[in-house]
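The structure appears below as structure tokens.
Of the protein chains in this complex, one is absent; all others appear in place.
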Amino acid sequence: MKLKQSLFKTIIFSEILKGLQLTFKHLLKGKVITQQYPHQKPTLPDGYRGVIVHLRYDDGAEICVGCSLCEAACPSHCITVESAEREDFPQKRYAKRYILDVTKCVFCGFCVQACPVDALASSKEYEMATTDKRTLMMDKEAMLTLGDQYFPIRQKRPQYSEDRFSLFKQMKEVGFPLAKKGSS
Amino acid sequence: MSELIKLKINDKEIAVEKGTLLIEAAKLAGAEIPHFCYHPRLKPDANCRMCLVEIEKVPKLQTSCSTPATEGMVVRTDSKTVEEAQHGVMEFLLGNHPLDCPECDQGGECQLQDFGHQYSPQVGTFEETKRVFPKEYFGPLIEKEMNRCVSCLRCVRYCDEVIGAYALGSMNRGSHHEIGAFARQELECEYCGGCIQICPVGALTSRLSMYENRTWQLKKTETVCNYCGDGCSQTLEAVKDDLTRASSEMGTGRNGGDLCAKGFFGYGAVNHKARLSRPLIRTNEKELEVTWEWAFNKAVDGLESIKEKYGPQAIAGMISAHCTNEEIYLFQKLMREQIGTPHVDSSARYGYINAVAALNSVFGTARLVKYEDVVAADVLLVIGAALTESNPITGLKVKQALSKKGTQLITLDTASRQRETYISHLPNLATQHLQVRPESEGAAICGLMKAVIEAGASDTAPPALVDKVKKALTAISFQEVEAATGLSEADYRKAAKAYAGAKRGVMIVGRGVLRNKDGYQNMLRLAELALLSGQVGEEGAGILAMAMENNAFGAVEMGGVPEFSPGFQLNEGDKKGHTFPEMLEAAARGEIKALYLVGEDPFRSLPQKKVAEALQKVELLICQDLFPSQATAMAHIILPAASYAEKSGRFTNHEGEIQKVRMAIEPVGNAKPDWQIFSIITNKMKQKSDQPYSRLIGYDSPDAVWKEIVMSMPSTWSQGAGGDLSSATAAYADRAEISLSIKKPLDANGHFYLHVGQHLFHAGKLSTYSEGLLKLLDQEMVLIHPEDAETLGIEEGEVVSLSNGEGAAALELPVKLSKKLGRGTLFVPEHFGTAAKALLPLTIDATTQVPYGERGVVKLSKRSAG
Partner (left out) sequence: MELAAQLLVILIQIAAVMGVVLLHVAYLTYAERKVLSDMQDRLGPMEVGPHGLLQPIADGLKLFFKEDIIPAGANKIIFSASPILVLVPALIGFAVVPFGRDSLHIGDVEITPYITDINIGILYILAFSSLGAYGILLGGWASNSKYALLGGLRSAAQVISYELPLGLSLVGPILLSESLSMMTMTHAQAGGFWNWYVVKTTPIPFVIYMICAIAETNRLPFDLPEAESELVAGFFTEYSGMRFSFFFLAEYANMILVSCIGVVAFLGGWQAPFAFLEFIPPIVWFLAKVYFLLFFYIWLRATVPRLRFDQLMAFGWKIMLPLSLVMVLVISVAKYILTH
């Protein structure tokens, strides 16, 4: 009985007919499961890691202290940092030159995790295609601009004990003790 | 010699020498004890309390850095009490420590980070505000951030115990304790960088390399410094082919980890942008950049054609004593064997040859003393050496010797005994300082000899020598000596007694003798003095001559001088070529047609007119150098050479110790190491000439060259200090002809005696390319004693005019007061211009042709208004 049944089924291509029925059903349903990019953009999850950007404090100063920890953490070696002493606040460090090579970046976010002052963040920007490769060697200005775009709410500057920055400001007005001409 | 004692650390039985500190013993047991204030070079201070350990039967925890191990001790470093104590100390330290790790230059090599990682509690209970110090400038090269200080006092102790400059001190107490210069003045120190190296945290860092890199980016290469003849081991740290820092591994090398301002801050000369980077050829007054192939061919063709036209003797060469042994060897091989000229000289000619030739002549070897002997000496006789300025590490060894009980230091110099700042000044530390009048060093040496002979020469001195000296001394009286030098007979007798009576007496001779009139004869007299006093040939006694260049000893040893072939083989007759002054004379006469200068700018050391005359007559001038100079401005072919950081090889310091130099960065631009250039030129000349069966010498590396050098040295070469010198000294005693006379004392006629010499912060011209050292001193000035200045009515900073009344242009310089100078003397550093030297007369040594042009009489006048 079973053999007869299966033989019959084979002869009339019953399984193929079942398949045909299924596809026909889908044809009639007219449902679309694909996303029509670029007309429809995907909704990005909260933790999405796009292009890395630089952040600022709420008073507009850049947060980055040029410590090169992001450079050390990067598995693709795409970050170059050159730091220098700040002219307005001596002994404070900042990144004189910060280059991120987006063509090498794998958007892993290690640098964001590594940054000790939370100066870096992953934006939601992923559309970086361009005809000029030089725009993909992002310098600090470009990254700060992107950061302003994606992170309009800025973090507050941490308050140091005795408000060290006001101390520096005072000293700048009065002049640093023992500073002789040309001794910097 | 020391007995071993047994103790138990963490249940592990170990045996250590008696007197070992527990903290060192623990290393043998594999237990790490965290510490901050302890350092092997310094006396234990036990102020940080981090190294606490638990010792059985002792109620309280003990600091292992100040507790010596005793027999049968049972120590625990991992118990709960110890851990709690460590947590407590770390909490106190971290309580006030700022969160600077991302910014701090010490991040990555910071002891607080390393030990804090393991030994601090997870949660701190410090809730108060951290104390903050106002920002201070501490001088141009040292960055001070007292917020990070952990008050271990290492810097203070280092500066006190090792350097002896006492430049740093503690201020305030408790939480507000900080380190500062005396009375909050700007730091006046020797800038040896020791405090920066020894600070365990980022409180004291180098401003020169501030924020340039992070420690994990650095590639470290251990090599030997290329400034002076001390031969310090230096670790060059580079980031991507740019030197960014120099340091020295504590406890290693001849210097034990100490450096000086030049060694620590002077690396900037290597990556200077004025470095020659491409071969240049002079055509029609313009310098054309060419390829190496072109430059080599032109050089080889030029040399060959001159050789053909005028004979090989028309070619001469001079190499700098800053080059490695291999390079000097290859250079003299190129000159002597390939070209066939005996005229090879090096910058050892400027003074050090006096020492080497004299010592070799008297003792058969120039290797007599090692630094260990200096430290172990009980009497040190330092003649004509401003060690802090010229050879700081030897100076440190002397200071180390002085820290032992009963060591005596006798200095003989024109400088006064006073010192004015924390910078150390050897006569100031001396047990007896013999301040002699200018240019009377020879007379002083005669005086010492007389004193020694009259007190009774040593038994070990060759009798022939004693007789000869006795005879020669009959022509001298102490009155003459007193008149010439300004010191009394009693002074000489006292000094002689101390020196001759020493068990281990070490004599150190500096450029005050070697680069001064009659340098060779004076050196011979000093050697004889040492022999007569019995202070040579015995263990721990000897003579150490200071070299101004890092490889001056090697230059002579490798045959870079006309009187010696490699291995101190004497050249005589035709084989002995011209010395450099003779070369210039010959060139001016038209006998020398081609001159090959390697790392040498004769305009800096010899009178401008003479040099210009000579070089103009030369048909082919090849200059191989690091930087453009007056000589390269006249050269027909300019070849860019690699500095010491860009090649490997060997330097021999003035102890005679041969040390390896290692490549830290790739050669700048298109520069090639000198050994490669010589090898290629030799090859090309061999190819051109029809030498039958000539095998092209191809050296893969300087090691291959060294192998050849070692194989070709005579068998007596490996004899160093400690060998038997009696046969050599006896031979010398037999052949020596000694006649002594006291020259008339120098009469300055009311004018000043000018000395052009080395400043503490610079060495030669090379250091003036270093950004860091220029921050310390970037222009010439004239030093004068304050009392002299007062007499003349001159104030500090005022510009005065120096002239010699013989037509040389007057030199105008600002004045600086210095108590170190003798009355009636002036000092101008030699590093910046040649105008000061142009005021002074030049004499050439009769035997060794060393040019003496550093001292003389000048007129000082206030600059006329308008």
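Note that the chains take the letters A and B in the order they are written out, and that residue 1 is the start of every chain.
Rule of thumb we're sticking to: a residue touches a chain if its C-beta (ideal position, glycine included) is under 8 Å from a C-beta of that chain, and two chains touch if they have at least 3 such contacts.
What you are looking at is a predicted structure, and each value in this text was computed from that prediction instead of being measured.
Student: Sort by label and list the shown chains the missing chain touches.
Tutor: Missing chain, whole complex, touching shown chains: A.
Student: For the full complex, which residue in A:L7, A:L22, A:L44 or A:V106 touches the chain that was left out?
Tutor: A:L22
Student: Suppose we count only contacts with the excluded chain; which residues of subunit A make the list?
Tutor: Residues of subunit A in contact with the hidden chain: 16, 19-20, 22-24, 26-27, 29-34, 36.
Please note the rule applied: only the chains that are shown with their structure count from here on.
Student: Could you grab the centroid distance between subunit A and subunit B? Build each centroid from C-alpha atoms only and quote it in angstrom.
Tutor: The computed centroid separation for subunit A versus subunit B comes out at 53 Å.
Student: Which residues of subunit B touch subunit A in their complex?
Tutor: 101-103, 107, 129-130, 132, 134-140, 143, 145, 184-186, 210-214, 216-217, 775
Student: Subunit B touches which residues of subunit A in the complex?
Tutor: Answer in residue numbers: 65-69, 72, 83-85, 90-93, 116-117, 160-162, 164, 167-168, 171, 176-180, 182-184.
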